[in-house]
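In this view, the complex is presented without one of its protein chains, the others remaining in place.
Order of writing sets the labels: A, B and C. Residues in every chain begin at 1.
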Amino acid sequence: VAIDLNADLGEGFGRWTLGDDEALLDVITSANVACGFHAGDPSIMRRTCAQAVERGVVIGAQVGYRDLAGFGRRRIDMAPPELTADVVYQLGALEAFARIAGGQVGYLKPHGALYNTAVVDAVQAQAVVDAVLAYDRALPILTLPRGVLARLAEAAGITVIAEAFADRTYQRDATLTPREQDRGVLHDAALIAERAVRIAVAGEVVAADGSTVRMHAASLCVHGDTPGAVEIARAVKQALTAAGVAVRSFV
Amino acid sequence: VAIDLNADLGEGFGRWTLGDDEALLDVITSANVACGFHAGDPSIMRRTCAQAVERGVVIGAQVGYRDLAGFGRRRIDMAPPELTADVVYQLGALEAFARIAGGQVGYLKPHGALYNTAVVDAVQAQAVVDAVLAYDRALPILTLPRGVLARLAEAAGITVIAEAFADRTYQRDATLTPREQDRGVLHDAALIAERAVRIAVAGEVVAADGSTVRMHAASLCVHGDTPGAVEIARAVKQALTAAGVAVRSFV
Amino acid sequence: VAIDLNADLGEGFGRWTLGDDEALLDVITSANVACGFHAGDPSIMRRTCAQAVERGVVIGAQVGYRDLAGFGRRRIDMAPPELTADVVYQLGALEAFARIAGGQVGYLKPHGALYNTAVVDAVQAQAVVDAVLAYDRALPILTLPRGVLARLAEAAGITVIAEAFADRTYQRDATLTPREQDRGVLHDAALIAERAVRIAVAGEVVAADGSTVRMHAASLCVHGDTPGAVEIARAVKQALTAAGVAVRSFV
Partner (left out) sequence: VAIDLNADLGEGFGRWTLGDDEALLDVITSANVACGFHAGDPSIMRRTCAQAVERGVVIGAQVGYRDLAGFGRRRIDMAPPELTADVVYQLGALEAFARIAGGQVGYLKPHGALYNTAVVDAVQAQAVVDAVLAYDRALPILTLPRGVLARLAEAAGITVIAEAFADRTYQRDATLTPREQDRGVLHDAALIAERAVRIAVAGEVVAADGSTVRMHAASLCVHGDTPGAVEIARAVKQALTAAGVAVRSFV
């Protein structure tokens, strides 16, 4: 049994920093590197790619809406060809830094509002799929299983990597409980680690209503921009290893 | 005898357009495509690259300062590693669109204030050179002959393509007369075409003071964003062809 | 009988221009000046305000989403307090230029996607209303009559100026026919001028289905960024004057 650990990285901009990238890089196996549209700038991207390659962490393109002021967390009603072009632009820019660091872009993961929109909106999801088809159809997409993006990507012959969240609760239908709701986000490291192991080993998670939900995931998302986040990530990795789960990239 | 004709393309942004790209593409052999920092957006870059590849026009990366408000025409005192990263980012982003159009980035040309700065400032020139060395040391740089960028690029083993301006006047020392000065920019199509031919055939140009200056150039820059510019470009091409000069890319 | 003529102005950015502002200023009585978020920059705002004041044209704040790449034409799902703050920011910035030109901001008109969103979405409409309440509750809002923004603004005690479009067709329910639809936008100057007069004099417009729709409007919007637009605007003004309608600002 094996699973990947992914986290958002390189989400600073200019003078501003966010999260403890170096600490996370020692835990994760896949780095979702911001590409400059919602966060990240060329200097940060270069450094982050170099650090990831040094540690053997796979680089993924964390593509988002062009919205620094909103950190890519506000849905923008974009025409599909514009969204496709914006995603290709970000892929190419990150690829340059991945290559000069001796690596390459190993997958794509939408960020923030684009992530959520692509799970439910066929128009924007298809625009993301079109970007991957145009850029490199061998590039896997990391997304929520059973969402619209997953379905359209698979229909287009793109590899979909199913992602689960050990620190979020789920509804009976395998969708995420909104962050704002009570217990939408978990903070207890031991509990999160236990849920991570159950997802990896048994392919299931206990939903908010107590029912057991099937949750096959090839990657677990861990967070790095909240207090205690790195400690939780470490606890998850330790628990997985202790349970005999190999923590390694899906690439 | 052969010479290349290059022009700035794809310099619109969102709702805004600039110049007649399609008309110019039928004249030039090398397109300096804006990469989104001083002008150009992903949708424009995608379209411009596709149009260039269709017509067999070579795509060059027209890299600039991150300054949409100033159109890259204002020098910014950047730390060299930041400038290097900004240039690599633009190269990678454009490469993505060149590749999906079936082409590739064939050369780099700095834009506006970065062009002028790199001709005289060793620190910023070296930062541009470092970007090419990191990204692809086989990528030629199109710049003013005998400038600092040309010298540093050659010292680093990078191919330098010397560029001349048939519609600008030169000083005795082969530097350009500032645009603002009287006769800094020429507008007479016949005169410009005649100067173009003399540069291509004889490797010389008449300077503002009447003296003859050596001007070996592998590429002539034509402009597209002023009234009558496309007509001038056509006149230059026609005159070159009539004089037996092959108009073709340097790549 | 009197009516106002308003148009979008100052919608260039840096090197890029849009429309013939000076020609329009000789026709209109109210200038919707872009405030830098979807178009316009400080230098353009300064010049546009000065030109408007010179001609006695009232300055309005044309506020939009922070989206230069999309020209404010893409709906952004913003949290209401953020939208309120963005609108206040734009109002204040424009006020500075209006004041130093010897004028003041006389009204607010949302631009593009914000205009359309505020007509139907109570959350964003209220955020715009909140901005006016915070900034200056005496500031009128120019918007589509009977829309959500009009209703919420009136409920808050803000003066609402009803706007009509002589070059757009309407549905039976007084909503606009989408631009993309056949005959969504009219181009015949004589027809547009005739419709303008009927709105001003009779308070009615012929809808797309041939029925007559009540259309009381205190201002008519004319456009300036399409070919022939200035001629249409002149024809509208001439027809109104010939029909005995006074063309003057609502302020």
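Criterion: a contact is a pair of C-beta atoms (placed from the backbone, for glycine too) under 8 Å apart; a residue touches a chain by one contact, two chains touch by 3 or more.
All values derive from a computational prediction rather than experimental measurement.
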item: Absent-chain contact - pick from B:Asp67, B:Glu95 or B:Asp136; value: B:Asp67
item: Hidden partner chain, residues of subunit B it touches; value: 66-67, 69-70, 74-79, 82, 113
item: Where the missing chain touches subunit A, by residue; value: 11-18, 39, 41, 68-71, 73
item: For subunit C, the residues touching the chain missing from this view; value: 36, 41-43, 45-46, 81-82, 85-86, 88-97, 99-100, 134-135
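The working rule: only the chains that are shown with their structure count from here on.
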item: Between subunit C and subunit A, distance of the C-alpha-averaged centres to the nearest whole Å; value: 42
item: Multi-partner residues of subunit B (each touching 2 or more other chains); value: 41
